[in-house]
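The block underneath contains the structure these notes are about, expressed in structure tokens.
Only a single protein chain was left out; the remaining protein chains are all shown in position.
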Amino acid sequence: MIKAGIIGSTGYAGNELVRLLLQHKEAKIVWYGSRSYIGEEYASVYRNMFRLVDETCLDDNMEALAEEADVIFTATPQGLCASLVTEEILKKTKIIDLSADFRIKDVKTYEQWYGIEHKSPQFIGEAVYGLCEINREQVKHARLVANPGCYPTCSTLSIYPLVKEGIIDPNTIIIDAKSGTSGAGRGAKLQNLFCEVNENIKAYGVTTHRHTPEIEEQLGYAAGCPVTLNFTPHLVPMNRGILVTAYASLAKDVTEQEIRAIYHNYYDSETFVRVLNPGDCPETRFVEGSNYVDVNVKLDSRTRRVIMMGAMDNLVKGAAGQAIQNMNLMFGLPETMGLMQVPMFP
Amino acid sequence: MIKAGIIGSTGYAGNELVRLLLQHKEAKIVWYGSRSYIGEEYASVYRNMFRLVDETCLDDNMEALAEEADVIFTATPQGLCASLVTEEILKKTKIIDLSADFRIKDVKTYEQWYGIEHKSPQFIGEAVYGLCEINREQVKHARLVANPGCYPTCSTLSIYPLVKEGIIDPNTIIIDAKSGTSGAGRGAKLQNLFCEVNENIKAYGVTTHRHTPEIEEQLGYAAGCPVTLNFTPHLVPMNRGILVTAYASLAKDVTEQEIRAIYHNYYDSETFVRVLNPGDCPETRFVEGSNYVDVNVKLDSRTRRVIMMGAMDNLVKGAAGQAIQNMNLMFGLPETMGLMQVPMFP
Amino acid sequence: MIKAGIIGSTGYAGNELVRLLLQHKEAKIVWYGSRSYIGEEYASVYRNMFRLVDETCLDDNMEALAEEADVIFTATPQGLCASLVTEEILKKTKIIDLSADFRIKDVKTYEQWYGIEHKSPQFIGEAVYGLCEINREQVKHARLVANPGCYPTCSTLSIYPLVKEGIIDPNTIIIDAKSGTSGAGRGAKLQNLFCEVNENIKAYGVTTHRHTPEIEEQLGYAAGCPVTLNFTPHLVPMNRGILVTAYASLAKDVTEQEIRAIYHNYYDSETFVRVLNPGDCPETRFVEGSNYVDVNVKLDSRTRRVIMMGAMDNLVKGAAGQAIQNMNLMFGLPETMGLMQVPMFP
Partner (left out) sequence: MIKAGIIGSTGYAGNELVRLLLQHKEAKIVWYGSRSYIGEEYASVYRNMFRLVDETCLDDNMEALAEEADVIFTATPQGLCASLVTEEILKKTKIIDLSADFRIKDVKTYEQWYGIEHKSPQFIGEAVYGLCEINREQVKHARLVANPGCYPTCSTLSIYPLVKEGIIDPNTIIIDAKSGTSGAGRGAKLQNLFCEVNENIKAYGVTTHRHTPEIEEQLGYAAGCPVTLNFTPHLVPMNRGILVTAYASLAKDVTEQEIRAIYHNYYDSETFVRVLNPGDCPETRFVEGSNYVDVNVKLDSRTRRVIMMGAMDNLVKGAAGQAIQNMNLMFGLPETMGLMQVPMFP
């Protein structure tokens, strides 16, 4: 039985970790960390957990936690994990960081986009980017996993095969993404009030969103050269879900069948990536509550562009589910353990 | 392994049965019945099931199905189950009827409120009303279970203890209920379009809703005498969830503590009924996707009335979840098997 | 041209005052008061007003404002208006207070339910409760109008005729009300975040909501004796709208036709109260953006109770619209001026 500690257990991603770990038969939660709610019952902060969780929230003492836990999940604001992790801690326990601290290999890029100083750059090199479908083998041996961002997970999985195969020109990629509001976190901010989000759609972080360099880096590995792209996220009046609609120009002559064959080749052996039937567009409702990413692609012969689409639950495959998928790999468990929830619709 | 057939598998309750049965380790689905989609792939009707269900929709031939299935779930419009069931079928298989056909013991009451003739009144007597928390023992031995309606489940569980204990005057009961829109079914009706439901709340079926006599009958058993009450449902712009707010006048002098003690006495041993802490009002978001009913009660000393509240997921405890809870009882399995989903929030 | 000042112009009710006053041909806004946004452009706080309002937010100096304005609207938290108003101010200007400070005639009741000391009880006596349909004549001559609460407006108008005519027993009244989330204000509170409100319904303030004594007082005037009742509000995932479903037992033998005739008698001459056709239930979507209240009533012969229903837009008839209706009366303008917006659906 894996003993898991969560730092930042009272955010939406933290609560989703709790939901999924409670249903994982080889893991148990030993530490409900939450700086904001120390001493309060977890089930009073998240009443869905009434009678399911009896524990009280603890602080974010990673050193103490490392003594008790086999794995620590940090579902915390940027910078916190980097400020707490030490070699001593990593000798005792594994860390899966749901923040961005260890996702970007170039410290300067991180510091420029996030506007904060990185407190433990010495661990960036060994950290493994935990996009399991791509870095599965490295994850198995990692002490420190950087759990990918929600938008980068959906974007990268939707686009990766065509970049890797050289089908599209990576510098023509434009990603127009849409997210449910749980992605904005549980902070009490005016712009996230019900009446501000409901009956509205807007773009935000246009040309400046922090997930941009993360996507560029990952697709750059696939392309074998640096990639610069446009990424525009939008806020949608729904709780969960991310939809990616990505555009790129063809780099060579191919048919839609050939393109589809590539996707099937890359993903048919993957449990959590479903390549939809021709003509079916991914929809967030069909993956809600599950670890699936639904992808599909369409070729527009008029413009010689491909439209690549992906849908997933931002709190599951985009955060807690993928974190557990990484945990399973790191501990030698079946990768899908505890993650076979059937999507809940409606 | 229990072989389960579903007639009406493409309604929302039918799809929820599929979702839950796919995660039930002692049951498998052998028949996806759907009169409207015969010959179509189930996963094309419900794309959440893509790659999870490979079967094609079949007709509603209950006789043929009885040869293959250990249990048949009928998630169909009123009247269909009663028109299909026969003694021969009941000798071969068990039936859990999610429609209202066998819920009401008095045929005239059924025919009056539902406006249709009952086609097999000979089975009404043996049918067991499958509200497990109250009729557990009878369910275990039933061939034919009438799965309770969504509103009656939430209403009865919220009110039952105080009627049974004679604390409230049952003829003062007023039930004001609110439901998400999945309760209206998947039929393509104008009044259920997004733009008609969204940004709106309305009462419907005022004084005439068909769940009224069902609630009256069940509370009448608790009271030991006929009960007449007001039941008013409302349509809420959300997918899932039922909230009941019920009012009644005290029949004797009691304190809130005494009332709370009654609820704890009735429900603390029940897995699926959670009596909330004092002051906490049930909310549908905290039970979504799960089989829990959250209940609580408040005494208003100014008016000498009690306000009894309950929240549950109409598609789980109000339909498919309770049906599986009944199945578990009928087949001697642990009552909670396949039903321990942690509520998903947000 | 009436010069209007608004204290609290950046709350949702304040912004609705701005929306309506901009379209009122005999009024202009001379003061956009907002303690939280002093010095900021109003249109940067409410971007719907971009290019429509050029002014900057000012403080809440009521004395200075009284020099400039013919009427002051206070759309502020409880207690503020009472702490600012003086005889000097009332000699110079009229005040329409959208808070609860002057709604309740008994200071002790106010202080008990609101938990604050009343700072200017000397004005409570002269303040007129601005429910225009009932107190029209007094409003015309008032210096200080207490604009009714949102729930009390909808509740009182829905119930008033049957209490006044002695048709129902006022002490059997139970009001189950449902409100959109704009009623909770624009404060950045956790419980009002999109993900906390969306896909949820809950009761709140059960037995303790502050609008209870206000409704009891108004219905008490109609009954000619004190009234004690139950009032339970619920939060609905929509922006605007209040729905009231009220129950009461008959005090005398009447038919539904007789009851309907009473409603028509009271309201057919009222522009803003629409008595719906038999069988039509009020729905909030059909009054959105307008000053209408839709009401209807149904008699349940089984239980000898009436169900009284009302729907309105909480920000219009429940706040800003009614405030302007009061202003029109106080300044001798046609009561409907600036308030004939057609309900916007969907």
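A few points about this structure:
For reference, chains read A, B and C in written order, and residue numbers begin at 1 within each chain.
Keep in mind that, in the parts below, a residue touches a chain if its C-beta (ideal position, glycine included) is under 8 Å from a C-beta of that chain, and two chains touch if they have at least 3 such contacts.
Note that the structure is a prediction, hence the values are computed from the model and not measured.
The hidden chain makes contact, of the residues B:Asp101, B:Asp176 or B:Glu199, with B:Glu199. When the full complex is taken into account, the listed residue touching the unshown chain is A:Cys281, out of A:Leu22, A:Ala188 or A:Cys281. For the chain missing from the display, the contacting residue among A:Thr86, A:Ser120, A:Asn230 or A:Thr271 is A:Asn230, taking the whole complex into account. When the missing chain is restored to the complex, the residue among C:Ile29, C:Met49, C:Ile104 or C:Ile242 that touches it is C:Met49. Within the complete assembly, residues 12, 15, 18-19, 22-23, 44, 46-52, 182, 199, 239-240, 274, 276-277, 280, 283, 285-290, 294, 340-346 of subunit C touch the chain that is not shown. By the touch rule set out above, subunit A reaches the unshown chain at residues 171, 174, 176, 178, 180, 195-196, 198-204, 206-207, 228-230, 232, 234, 236-241, 243, 245, 247, 281-285, 288, 298, 300, 302-303, 305, 307, 309, 311, 346. With the whole complex as reference, residues 12, 181-182, 186, 188-190, 192-199, 237-239 of subunit B touch the missing chain.
The rule we apply is simple: only the chains that are shown with their structure count from here on.
Of all chains in the assembly, those touching subunit A and also subunit C are B. Of all chains shown, B has the CA centroid lying nearest to the centroid of every protein CA atom. Among the inter-chain contacts, the highest number of C-beta pairs connects B-C. Separating the CA-averaged centres of subunit A and subunit C is a span of 46 Å.
Between subunit B and subunit C, the centres computed from C-alpha atoms are 38 Å apart.
Contact with two or more other chains is made by residues 12, 182, 199, 239 of subunit A.
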